[in-house]
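In this view, the complex is presented without one of its protein chains, the others remaining in place.
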Amino acid sequence: MNELIKHAKELLEKGEVAAVIGYRQVSEKRTKPVIITEPEETRALVFNEYCLNNLAVYLTKARIKLLGRKNNKSFKLAITAKPCDVHSIVALIQENQIDRDKIHIISFNCHGVVKDFGFDFNGDNLSSKCITCETHKPLYYDKLLGEVKETPQARDSALERIKEIERMPHNERFEFFRSEFDKCIKCYACRAVCPLCYCQRCITDKTIPCWIETSSHQRGNFAWNVIRAFHLSGRCTGCGECDRVCPADIPLSLINRKMTIEANNLFSFVSGRSLETPTLVGSFNEKDNDELFM
Amino acid sequence: MPHTAEIKEIIDESPDTRTFRLRFRDAETNDRFKFKAGQFAEYSAFGDGESTFCIASSPTQRNFIECSFKVYGKVTQSLRRLNKGDTIGIRGPYGNWFPLEDFKEKNLLFIAGGIGIAPVRCVFNNVLDLRDEFKNITIIYGARSVSDLIYKQEIKEWKVRKDIKTVITVDPGGETAIWDGEVGFVPAVLEKIAPESENTVVILCGPPVMIKFTLPVLTGLGFKDEEIYTTLENRMKCGLGKCGRCNIGNVYVCKDGPVFTYAEIKKLPREF
Amino acid sequence: MDEKIISRVDLMKICKDVIDKGNTLLTPGAADYYVVKDISDIILDTSALPSKISHKSYVFPRTEPVLYYKRSKNDVQLIDINIDSKKIVILGAKPCDANSINIMKHLFNWDHSDEFFNKRANNFMVIGLMCSHFDEYCFCTSVRSSPVSEKGSDLFLIPVDINNYALKIITEKGKEFISPYSGYLKPGDEKNSKLITENVRQPEAAFDSSEVYEWLGENFESPKWEGVGNLCLSCAQCAFVCSVCHCFDITDEDYSYTEGRRMKNWDGCQFGNFTLHASGHNPRDIQSKRYRQRVNHKFRYYVDRFGEILCTGCGRCSRGCPVSIDIKEIVSNCNDNQKEFLK
Amino acid sequence: MKIGVFVCHCGENISSTVDCLRVADLCKSYSGVEYSVDYKYMCSDPGQKLIKEAIHKYDLDAIVVGSCSPHMHERTFRNAAVSAGINPFMVEIANLREHCSWVHDEIEASTRKAIELMRMAIEKVKRDKPLTKINVPVTKRVLVIGGGIAGIQAALDTANAGYEVVLVEKEPSIGGHMSQLSETFPTLDCSQCILTPRMVEVHQHPRIKLMTYSEVERVEGFIGNFKVTIRKKARHINEENCSGCGLCITKCPIKKKAYNSFEEDLAFRPAVYVPFPQAIPNIPVIDETVCTYYKTGKCGMCLKVCDREAIDFGQKDTIHVADVGAIIVATGYKLYNIEKKSEDSIYKGYGEYGYGKYRDILDGLQFERIASASGPTSGEIKRPSDGRVPKKLAFIQCVGSRDDSKGISYCSKICCMYTAKQAMLYRHKVHDGEAYIFYMDIRAGGKMYEEFVRRAIEEDKVKYIRGRVSRIYEENGKYIVKGEDTIAGMPVEIDADMVVLATAMIPQDDAGSLARKIGIPYDKYGFFNEAHPKLRPVESTTAGIFLAGACQSPKDIPESVSMASAAASKAIILFANDTLEREPVVAKVNEDICAGCFYCMKVCPFGAVEVKDVKDMNGIVYKEVAYINQGVCQGCGTCTATCLSKSIELAGFNNEEIFAEIAAL
Partner (left out) sequence: MDKQNWEPKIVAFVCNWCTYTGADLAGTSRLKYPANCKLIRVMCSGSIDPVFILKAFERGADGVLVSGCHPNDCHYNAGNFHARRRWDFFHKLLDFIGIEKGRLQFSWISASEGKKFADVITKVTEDIKAMGQFTSYKKMNSEFTVDFPADLAELEEPVLQESFDKETVK
């Protein structure tokens, strides 16, 4: 970890960046995000299996401007990002939210993070996104740290659940999701924690007209969760943060995962994997699937 | 539970501002509904929600109440679609009021900007109905342009009255060829006419920017903080001191306000 | 204070009776307070952490209609809401949760009494249960409460051994509730339960609430707010899982061409458009101001107004926070403006 | 808001299955409806009068008409509303005829549906906002790309109408393919003779700025306001000094290193050259690739002989920018090269016909040069291989065209005619020669065209054989053309001295890249797409860009010329007003909440979305948002549905209006 601290300190000292967005340890098996602006403070920085936040969520236009501003000049921001977080950054760059030249990506060779804080890192407590992860080395970075280690083995129970749901008849499926969505309290933590939910005003906050009913009754919850999933279709990079933070334990990532699988099936596209591939939303192919249409 | 009221008359004040003259559908409510100058009510356009405006007519006027609104958001747009004879909902009156009894035997200076004239008009008309109890009365009213001025008819009446001084101004660029009033922002006009500050109560209402720049001018002219009254119109929903959004410091604007003196406001966190 | 002993078996009989009479019985689970359908679901664990979501929604639902309307060409018909006055018994409420209704009562009853809240609150019967476990986010002892606090409970349970509880009758309401079941009660010894409660491990007080009160008054403009504002993501999870946050929104919804309802929904002061005016002006336009409002409201404004801290120290907000912002950490380090982690 | 409702019976067309009276009656019970009435013929003068009077009498703010399809009478009712003082966009039409009375039988069901349709329209009109037409300033100058006959015609027409023209031609001279032709069908008049005066006129026209040896680099902007960047390639000749005396050309020692492309590679040209003697402008070009000076730094013969100091070896490409209001694209065509068989090409080639392998197998343009009096053989028909006069000539039509297996499915349209012409020319020049034409069928639609073909057959004894040629090979100095006579039903073999292939017309190589530069769509071959195949054939789908000539599809000269004139008149119409009036159904961005993801930019088919910097009071850019250029937007609304934060609204069809319609169901 000294390398990380050294690097971050250097960046700040040399004035290459205005701030470093990273993790700090709060207790033995728990970390939390921190924004560091002074070289001295870098000693708090860590990177380990407990760094499960996706810090790309902090890379909003407003924050980049705000944090990058120092002495009336604008600087780069450094961010510590797991390889999967880099996917989010890629997606954000593609959606014009980040200027690649404005950020300095400190990434790591990653072998997975925990599912829950406070418990040991092992196959049973492995974040579900890590189970199927294929990018243990980041696709884009400015500084690569850490060495390659093996990821613990675990069952891909999420996929099993998707399969299970797909086997249900439609009315059962509807009932399943309706009851799951019914738990929603509309705290919008899923939205807040999603790096790709960067809209200045969310569709659900639009009042003229009212797109989605803000009440958290059944159909309001249903509409919100469906549209949230739709807006992420083909954009979601699969960081699973929404699922993690949901206080009502709605299996949001099941839907996101399913839509990611469909994006791959229909259009051979996975979001955030390449800066060169055009985004799925906003592009089309004349040969796209036409079966749906009479 | 709101009372339903019928729109008796619609007055187009400016391209985007309207005044409704309302009468409760229920005669009993009509008799019971009493309010004081400065209080507000919650007006419902059923289907689109509730919105808070002050009651713009004078409490001395007993047959109807009036409210003026500028089309900004969902509710005001919806209200604007209504016709004479249609029904809206009213809850209220809520909030505190201008302590007119304390104003007696004093000079009064009214300063209003834009739609801020609505609460001022309520007190102003109330005061005019009790004209003898007050000393000199001055009103300064500014709007963005001539067409944005509201209560044009009443302004005319005010202007011809000898016992009040009426100053109407529009922002630079908003004047028309035949405009005979002042041109300039309210604080500047205020500075220019420099009214007497001794024994004078100021009633100030307008957009946050105007208030921000007017207060120092008033202080500069020697007005006392305790004598400057203004209304804060925060976003309100319930009007009952519950929903939490009008909360500034330990104050609920909808209950403890909307009328505050500058001295009171100075004690509050600067979040309005 | 009256103290009795009741066996677990008998307690369950009472519960069954409550359910059989058609009342609602709530008990805390890991996720939220749930309605007990079968008494075998009841756990009564003193060492459980507070559930993720509080029981607030049973007294202040996340969404509820306040009136129905039906439009015709010119007129509107309104229908008032009749609050369902079913009795609700919370069994095993955490001491931190037990007091929440009492705290909220002030707000819903000053000046104007909120019948929606009151009708439900009056139908609440809170049976508190001593708490024997805390984690790094718990801080009840810092907000004038404790794991053995009886505040807010009508009845209070203290496990004396595996099969028996000491039952303290705190309020008249509690007394009334338990009187039909007096046959189950055996006389208890206050000394005995006192010994137990005194030995309960309590979280160390992290801050002095009156110091915090003072500090907030003097530090409206503190760099601290900016720091936490940068980290906070503006969701309202903290407010929505909180057992005493009570802000709401009112919105109209049509459900057919002519009919609709006016809904009262939870709202959160951390949302950017909570205070947004229609004109575009926003008094609390940036997150640091909103977070400042939250802390001030809880530890200063509410105290000013109603003499109580708007916080029960349950730690739900910190436990659930997507970016692990810990309100205890922020408040307890308030006196120095240094960044806390450098110590 | 006071709404007037007008229900039309349309004679009995609507009222036979919809109870119009009841519809009108029920509409009265909807809030906001001030007046509701039914009438026999709403679109008739008395019907319109009824509407106008009601608007005045009841002080209506908006009207809903239940009648036929809006595609029929929306304009009528809007005009009626306007004349009564209502904004035309405060009018909604409920389609009670095409979508209701005509398609349903049951009175009850269709009346019910009619009521619901009316209700939807009423709810929509309540949310409608008055819209005003958008005015866009127009730069009254046109850019013509391509200096062939179409470009020349378009340039002349526009210039003669009084507007300035910038004519860009990538070759050193204008004239295009038409200048290469010997004679033209069906009149057999000399192509050069009719074209040259036009070329001169272009050159001398005070309002035409001719830019030869130039290419369009970039086009920005939108209808009425294009900004065009043009690269003028270095000729290495100072145009102002050059008098066109041609001394440099005659003295150039490099004589046989470069093929003369004007002569379709049947001759050579020097390193410094003009494409052909009548070239406009008559200024040579130095070909860097063959000129000795550029290779060794020596020679400089031309420099020495030029007494006007016009040779400028150091000349560089220059970039010119022009502001224009309209663009006419007339880039023409080229011929299918039957040898080409590269993997990625859609064209599969005709290796079996031996073009390129045997020098006496020519394509149509090559034969034009051989038949041309100014051509390499001075108009005598001779074999390129040995200079002998061919006694037997085989023409093959549809080489490449109408042949899916070779990559092209369309008909090149002019081959039937020019092959007949070429066969006639041959017969006129070689009286004892035999001309055979292999054809699929003869397409001679056009004035005097069929007669022309008949003349070839009957007077000039050209022998037409219906069938395809399978193979051509050389045998004893003859070319054996093996084919089939499908009429006689037997194989044919002709030992021709020369074979002419009427190869397909295809777009220029760079058509696709040009289309992308200027932002117009093109088909899979590279032909530019017209806005509508029947009703808007000379407009591209991008407003303000028009098409002329063979760049759109194969065309003969009269068609190209008429299309050019049509395109010119489109430009002239555009220039008739100082500002351009456009329908206000355009999208608009709410800049306060736009998150700047620019998905709208990605999906906009018209490139109407731009990046706009939003500045604070100190002039510092604090965010970038999307901005929709109202001059370019065509109002499809794809951006509105794509926008995740719903920051874009399409005027006239905004989301609030659509939600209101749904709610009224």
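First chain written, first letter: the chains are A, B, C and D, and each begins at residue 1.
Keep this in mind: a contact is a pair of C-beta atoms (placed from the backbone, for glycine too) under 8 Å apart; a residue touches a chain by one contact, two chains touch by 3 or more.
Remember, predicted model here, so these are calculated numbers, not experimental data.
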Just list which of the chains on display the missing one touches. A, C, D
If I consider the whole complex, including the chain that's not displayed, which of D:L181, D:L335 or D:C636 touches that chain? D:C636
Residue positions on chain A contacting the omitted chain are 165-166, 168, 170-178, 203, 211-213, 217-219, 222-223, 226-227, 229-230, 233-234, 255, 258-259, 262-263, 266-267, 280-286, 288-290, 292-294
For chain D, which residues reach the chain that was dropped from this view? 19, 22, 25-26, 29, 69-71, 95, 97-100, 102-113, 115-117, 120, 521, 541, 585, 603, 605-606, 634-638, 640-642, 646, 650, 653, 655, 658-659, 661-663, 665
The missing chain sits against chain C at residues 63-65, 68, 70-72, 77, 79, 255-259, 261, 263
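Note that in this section only the chains that are shown with their structure count from here on.
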Counting C-beta pairs in contact, does A-C beat A-B or the other way around? A-C
Distance-to-centre winner among chains (Cα means, whole assembly as reference): A
Distance from the CA centroid of chain A to that of chain D, rounded to the nearest Å? 47
At which residue positions does chain C touch at least two other chains? 71, 74, 249, 251, 254
Multi-chain contact residues (two or more partners), chain B: 73, 86
Seen from chain A, its contact residues with chain C in the complex are 24, 26-27, 30-35, 40-41, 44, 53, 57-58, 63, 66-67, 117, 185-189, 191-193, 201, 205, 210, 213-217, 220, 241, 244-245, 247-249
Chain A-facing residues of chain B, complex: 73-74, 77
Quick check: in the complex, which residue numbers of chain C touch chain B? 67, 69, 71, 74-76, 78, 80, 107-108, 110-112, 114, 220, 246-252, 254, 260, 262, 267, 269, 274-279, 281, 283-284, 289, 293, 296-297, 300-302, 304-305
